[in-house]
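Incomplete set of chains, arranged as in the complex.
Chain IDs A and B follow the sequence of writing; residue 1 opens each chain.
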Amino acid sequence: MPEITYVEAVREALVEEMERDPAVFCMGEDIGAYGGAFKATDGLLARFGPGRVIDTPVSETGFVGAAAGAAHMGLRPVCEMQFMDFVSCAYSILTNYVATARYRAGLACPMVVRGPAGGYVRGGPFHSQNPEAAFLHTPGLKIACPATPSDAKGLLKAAIRDEDCVLFFEHKYLYRRARGAVPPGDHVVPLGRARLAREGRDLSIVTYAAGVWMALDAAERLERENGLSVEVLDLRTLLPLDDAAVVETVRRTNRVLVVHEDTATGGVAGEITARINELAFEWLDAPVRRVTAHDVPLPYAPALEDFALPQTDDIVRAARWLAAY
Amino acid sequence: MAATSAVTSPAAVPPGLTHDQLIELYYFMRLTRALEERLVNLYRQSKVVGGLYRSLGQEACAVGSAFALRREDVLAPLIRNLGSMLVKGATPLEVLRQYMAKGDSPTRGRELNIHFGDVERRNFIGQISHLGDMVPVMAGVTLAFRLRREPRVGLVYVGDGATSTGAFHEGINFAAVQRCPLVVVVENNRYAYSTPTERQCAARRLADKAAGYGVPGVRADGNDVLETFRVTREAVERARAGGGASLIELMTYRRAGHAEHDGQSYVPPGELEQWASTNDPIDRYTAALTGAFGIPAPTLAAVDERIRVELDRAVADAEASPPADPRDALRGVYAEPAEAPLLWFRALAEAGAPRASPGPRSAAHA
């Protein structure tokens, strides 16, 4: 299998889905001639023409709303946020109009809102956000957060084919740094199923997106330095959450660390902790603990950003503590 | 604020309207008003669940503009546009069931009043409360028409108040720059809830917003159903011919308050009465029909009677409709899974339904 980068995987998914289904089209700022701020849509305009690769005004509510309308009419829009930090500008129409369309009115709204999220890139408070938690709370939306090129491709294809709206958080740190094999052919990864990224017996790390890589690094160090066998569960989608996979890993290791890059309070880890309490409390030998960013807007200077964000070292330290509990 | 000049010369009959269509316009305006009057009765009997929103005095805006659409064109009504939905084929029974939160209402009790639609067959779309959002949505509906080269048009209403929303701005700008076949009708009824239009926007005319988006903009007398029809048809056919989006400001007046509970104490004395007595759209149209168009009064009386019978039946049917099935609350959030999980504490119950008096009852004894 040839190795490709994460951003190439995104592009491949878009190209293949647009080839497969003429209803699929892309909208966003500077996605046409420019190919997108991170070149995820590079070459799409030349290939599919301006009717299927549409440069929009700087209007996130405008084109996300337009995507909903087009979706009602049978198209399958894929919206790019130039940075996921700007999805906040479409927050109301996504949570109120799009998320409720099927429930309140039987309106189909198959669409994807995708774009780069995440930090570790010195982007400052408005080009580094992880806004997934703000949407976790909205029935009607789905949320995907791939960690690998293979999942970026496979989940994006599933998202485009899904009958409902999927928010698709790509991690910009991984765009060019994550490189890996992607199964050939029509590689689709179903939404709602976690991936066991590493098997272990002593402790589980439940995480997603960039957290997966730090968890794997930490697991390796913990094995080497402490002889600990650490399992890493990559959630892949947050809505729906794969409860079964979470419960299974808890039952196996009885100790769980939930890791995410987003801030602690109100982050996704809270929900995961609650589910573990509800579904697997008796299997816990220790409290579920979180390793997350500190509760601050993400600062820009390297020293500050590195301090605010969770690091591999933090996971190692937390895991040792939890293993010794 | 004074009423605009009252009677339009009926000489300006749009070409292509048949005698039957003239009567139909009358029918839809009358039906709108009569249906709302029935709803007022039901509201007073506490049979309406929630608020009641009327379009009293604005019926010509909704009916005249929607009448300019073809069957395949898509309409996005707001709360004052009951008439437009009736034109598009919504039935009084559906409206009554909605207002009464019945289980067989178009939204199966999920949504209230006229928040419902039918994009599959009748081509109107269910609104949400958040003002402005329907504009970008309709930009997308009509973008789909343009991309697929379908000769279809979309029409979306906004109030004077809703023009202040960012969603309106982003939506109409998107439609303009993408040359979507969309007609944006700004229904200027002089108030947004209690706020008069001059405290909403400092523009001389809301139609002046059009230039900022590079689309044609006109202001018309929204209490003249034929003028409303004429200007809308012009915009609709321009859109259909590939001429892109446009904006129409319809001047009218909201006579019945924001909703039935609204006492309208903020309205200057005499204003309501003046509009009612000198500028009622149905009175004006009736005068034109029986005057210049020579329609005999009994013809109109027969229409009124037909409406009465129709509404008697609809009200009876709606009252007989069943309430919603509680468990249906969980269905249809997603295509897949088709039903949201029943939460554990409810699953503990013998029967799924809660007891008789729900809500935080004890609050009264704080």
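Just so it is clear, contacts are C-beta pairs under 8 Å (C-beta built on N, C-alpha and C of every residue); 3 or more make two chains touch, one makes a residue touch a chain.
Keep in mind that this is a model prediction, so the values were computed, not measured.
Summed over the whole structure, each shown chain label occurs as follows: A x2, B x2.
Just so we're on the same page, only the chains that are shown with their structure count from here on.
Chain B has its Cα centroid 40 Å from the Cα centroid of chain A. Here chain B touches chain A in the complex through residues 107, 110-111, 115-117, 119, 125-126, 128-130, 133, 135-145, 147, 166-167, 170-171, 173-174, 177-178, 332-337, 340, 344, going by the rule given at the top. The residues of chain A lying in touch with chain B in their complex are 25, 51-52, 54, 56-57, 59-75, 77, 92-93, 96-97, 100, 102-108, 139-140, 142, 162-164, 240, 278.
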